[in-house]
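The other protein chains are all here in position, but one chain of the complex has been omitted.
Up next is chain A:
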Amino acid sequence: MASSKSLMNLLTFTFGSAIGFFVCYLLFSIILEEQVKIQPHILHNDPHGQHSADTDNNQLQGQMNFNADFGQHKDENKNIAEGLYQKVKILCWVMTGPQNLEKKAKHVKATWAQRCNKILFMSSEENKDFPTVGLETKEGRDQLYWKTIKAFQYVYDHYFDDADWFMKADDDTYVILDNLRWLLSKYSPEQPIYFGRRFKPYVKQGYMSGGAGYVLSKEALKRFVAAFKMNKCSHSSSIEDLALGKCMEIINVEAGDSRDTSGRETFHPFVPEHHLIIGYLPKTFWYWNYNYYPAVEGPGCCSDLAVSFHYVDSVTMYHLEYLIYHLRPYGYLYRYNPDSAKNPEEQSKNEAEEDNQKLKQKISEN
């Protein structure tokens, strides 16, 4: 029948157009939709920081000139920070290698490194352009302690008189120099002492996590270098930070307490998210047993005046730089006031509350 045939045709036509529309819509959604990458939950299963397996999802092309210049904040008063820059001289050296210059060290150089009084990048080979110091070692996890010894030796030989404190960091560590200076300003570089994120196993006085960075006083550096000449410390170890910590104990360099006046940690072996989010690091994770002081997760994990974070990828380097040195809440009075405390926590809490009350009164009076 003609009419049923044309009805059939109409139906197939309609069906076809629906399919055509639907397929096209799907294609467009796939093409136009932004790719949302879910970052894998990377838990670093070794406290002694392994970087050899690089899961670098964030390879960045081109020159990154994330200018760490202070020109953005024209109404900013930096007198105190600048005073500390003159008073507490810090030489930073960054552990890197030829294969990481473009991937990692470059971003360190573009962000926090410029705030050191002196910055050196230590590699197995010299690179005049970057520039890096050539330590004439091999690369590799087992070379880290040897590289560390040679790096400190190099610093001692060439720059001993140019700084008061000597900071070691990795090429995926972010260091906030202003806060490091504030911490160190309370100590003398003539004291045999060093600071970092204190771990408790294996060494009686504890030792400092390599990845979170550690800083030696002038006296500590002097003793460390001398220890190798006199064979007091071993030259080889596959675990850099532990070996250094053992050596420090042998030569009577004190493992310092780097926590702030309210007892919060300042050097961090992970990125802020891993510390701030309760439950992020599972309770079976090695970290909970390693921390010298009771480890805290959630907001109490981290000082407002944090000094370092570790496992910082390139995007996060700039992210931290932006959050710390650029973005700020206008007019906001911070809860934690580092200068008001002589005795920890109680004093600062009380004084902060007092100040808040006074201000509230003043505001309501007006």
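Note that a contact is a pair of C-beta atoms (placed from the backbone, for glycine too) under 8 Å apart; a residue touches a chain by one contact, two chains touch by 3 or more; residues count from 1.
By definition in this document, contacts and distances are computed from a predicted model.
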Seminar exercise, completed: Of the listed "C1GALT1-specific chaperone 1", "Phosphatidylcholine:ceramide cholinephosphotransferase 1", "Kinesin-like protein" or "PRELI/MSF1 domain-containing protein", the name UniProt assigns to the chain that isn't shown is "C1GALT1-specific chaperone 1"
Seminar exercise, completed: Only one of A:A163, A:I193 or A:L305 touches the unshown chain, namely A:L305
For this session: Using the touch definition up top, pick the residue from A:R181, A:K246 or A:H310 that touches the left-out chain.
Result: A:R181
Exercise. Among A:W93, A:Y292 or A:Y325, which residue is in touch with the absent chain?
Worked result: A:Y325
Exercise. If the missing chain were put back, which residues of chain A would it touch?
Worked result: 5, 8-10, 12-25, 28-29, 32-34, 58, 60-67, 72-84, 110, 176-179, 181-182, 272-273, 276-277, 280, 299, 302, 304-306, 315-316, 318-320, 322-336, 338, 356, 359-360, 362-363, 366
